[in-house]
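Partial view: only certain chains, each at its native spot in the assembly.
Here the chain labels run A, B and C in written order, and each chain numbers its own residues starting at 1.
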Amino acid sequence: MTSESLLELLTALQEGKATPDEVLKRLIHLPYEDLDFAKIDHHRPLRTGMPEVIYGAGKTDEQVMEIFAQMAAKGGNVLATRVSSDAAAAVIGKFPAASHHAIARTLTLVQEKRPARPGMLAVLCAGTSDLPVAEEAAITAELMGNTVTRIYDVGVAGLHRLLAQREVLAEAKVIIVCAGMEGALPTVVAGLVRAPVIAVPTSVGYGASFGGIAALLGMLNSCAPNIAVVNIENGFGAACFATSILAVKET
Amino acid sequence: MTSESLLELLTALQEGKATPDEVLKRLIHLPYEDLDFAKIDHHRPLRTGMPEVIYGAGKTDEQVMEIFAQMAAKGGNVLATRVSSDAAAAVIGKFPAASHHAIARTLTLVQEKRPARPGMLAVLCAGTSDLPVAEEAAITAELMGNTVTRIYDVGVAGLHRLLAQREVLAEAKVIIVCAGMEGALPTVVAGLVRAPVIAVPTSVGYGASFGGIAALLGMLNSCAPNIAVVNIENGFGAACFATSILAVKET
Amino acid sequence: MTSESLLELLTALQEGKATPDEVLKRLIHLPYEDLDFAKIDHHRPLRTGMPEVIYGAGKTDEQVMEIFAQMAAKGGNVLATRVSSDAAAAVIGKFPAASHHAIARTLTLVQEKRPARPGMLAVLCAGTSDLPVAEEAAITAELMGNTVTRIYDVGVAGLHRLLAQREVLAEAKVIIVCAGMEGALPTVVAGLVRAPVIAVPTSVGYGASFGGIAALLGMLNSCAPNIAVVNIENGFGAACFATSILAVKET
């Protein structure tokens, strides 16, 4: 039932063509939602700065191209994650304003500029192999309007590299930490700061790393209290979650 | 090396009793930290509102009693989690001002009042069996200075109970959602709000719930982007993480 | 918003005290559900023959007793599963009309008789150790108004015992099969009949049975097409699911 037909129903009541009981009976069976709810939902991306998103894994280059074009036509920002180089080249060919972030395996198209959200977000990773996940997080967060500081290659087996960044860490409002193997970096970072730390396990490692399970378990069992965890390699989700935290300041 | 002896060293330099090179050589071997670092750390609980915490699991009633007394003597707030009824009774006997929250299995002693932190924190759980975890989160969060709204028994198999709370959910700045079994509640909640949702798997269930693993996996794989997860039954950690988010507003 | 106040709102519209637009605006913000929805929900047990249910595991004897009394007061049928002998004795002491099914670890109280649903439900189990689960299923199904035939101790290592029951199996409209260890019985049964077979893994076994995981996996991987599986030891759920199937005939 659309709000239009709902209006008709109410008008019928007003005009005496229906009784309150009849209307009540119909309203009780009113579906949970109505079109206005959906309409609001339709407007959400524009209001929140959340871009349209394509998850490229498992899609053909043609599918990525087609969906990207559809989304771009809506006029907002577009983000495509896990895209192949070929798909990226094809999209850039058609949308020269789009940017391909090769390491992050992402494509972005900025059609709406807006002032940066206050509060710095730091993105850390343990080793260079964690870069694709860290960059996916950083690129996503930037497209969502955040100010991002990258602190890479600060694994716990060489603590001095991490400790050298203590002042920057202290300024961050939220910290995303990507690590594979034993996944200890988020715990060590969380012990140095008070900001919330979002831990992202990566699949970096071999043997008993089990594609990121070792890092995931390490992060879930962290002895630091200011840590929460997202799915293995979910850099995109970490950025969304960080944005939802930084948006708390605005509310 | 204490800051005192460091001062002596510098004074010796000032007084010409040591050369800059000699002092430099000693400073290079200065341990990473010094006592002043520890002193700052010592002051941290009072400044951040973080209480002293005892994890009662695996400790005898006597040990809980003894550690509680030591912590209480410091003058700050004290929180003991996973305490038995017997240990609780013993502590209350000696500290009548302490409170025992039986369902949450926690003891609290408030010796420092302070104004509530702005921003409402909602704590949800799916079923009554999830209450111990949800209450551990709620009690912990309250002791840390947050305003908590409890929304219990709103499991996804009866959606209308959850949907009836939509307005309250919309006001929450951060939401903690505890659920066992299939662990779907955090995902459904996250689809209804923009605030960050902290998912806490509980061990409620049997058979293939594997003591909370099913719920944990369900939450890690959530299709909603504004979710992060803590360890199974870690209500305490969820409250700490939520506090670290709400404290972002203050900075 | 209750249906009463909703009626008031509509009456106000009818009486010209409100405009359709004003009412529409309020209705759009109407919470998903209202009390009438809950009222319908409240009536559901009586209409569907679904009893009030208490899951006794993890509850004290006193809690079981108290909840049982509350449910019995509503006048419908009551089912308590996973109850201890002591809890059962206490309930029977207060509700002499209740029955304790010791092997099934269940309590039932029939306060509403109703004609049996057409269609026979067969409940099978592989060995005597599977009886608690099979009986939980059978007792539950009977309380929900079904006609149940029990076929026990027909494990696949002695096929002739099962084959001797072929005629009874052929008459069943739905079949619940409980088995632990290698969990092969549902597959063999499903190869002999056309009716839907609901497989219930039990935790019977030791070593690599892993508390029912071996049986669960065996059933999920069945080479027969007319099988679906419920959680380990979930005799109650199997009976509910079977009832939902037999109720299809009624609709």
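Odds and ends about this structure:
Rule of thumb we're sticking to: contacts are C-beta pairs under 8 Å (C-beta built on N, C-alpha and C of every residue); 3 or more make two chains touch, one makes a residue touch a chain.
Note that the structure is predicted; figures quoted are calculated from it, not measured.
Shown here are 3 copies of a single protein sequence; counted across the entire complex in this file, the number of copies is 8.
Going forward, only the chains that are shown with their structure count from here on.
Counting C-beta pairs in contact, the chain pair with the largest number is A-B.
Homomeric contact chain B/chain C is classed as different-residue, with under half of its interface positions used by both copies.
Look at the CA centroids: the one farthest from the centroid of chain A belongs to C. A straight line joining the Cα centres of chain A and chain B is 25 Å long.
Taking the mean of the C-alpha atoms as each chain's centre, chain B and chain C sit 39 Å apart. Multi-chain contact residues of chain B (touching two or more other chains) are listed as 163. Chain B meets chain A in the complex at residues 32, 48, 119, 163, 173-174, 194-196, 198, 216, 220-221, 225-232, 236-238, 240-241, 244-249, 251.
On chain C, the positions that touch chain B within their shared complex are 31-33, 37-38, 41, 57-58, 201, 203, 212-213, 216, 231-234.
Per the touch definition, chain A reaches chain C in the complex via residues 3, 6-7, 10-11, 13-14, 16, 19-21, 23-24, 27-28, 32-34, 36-37.
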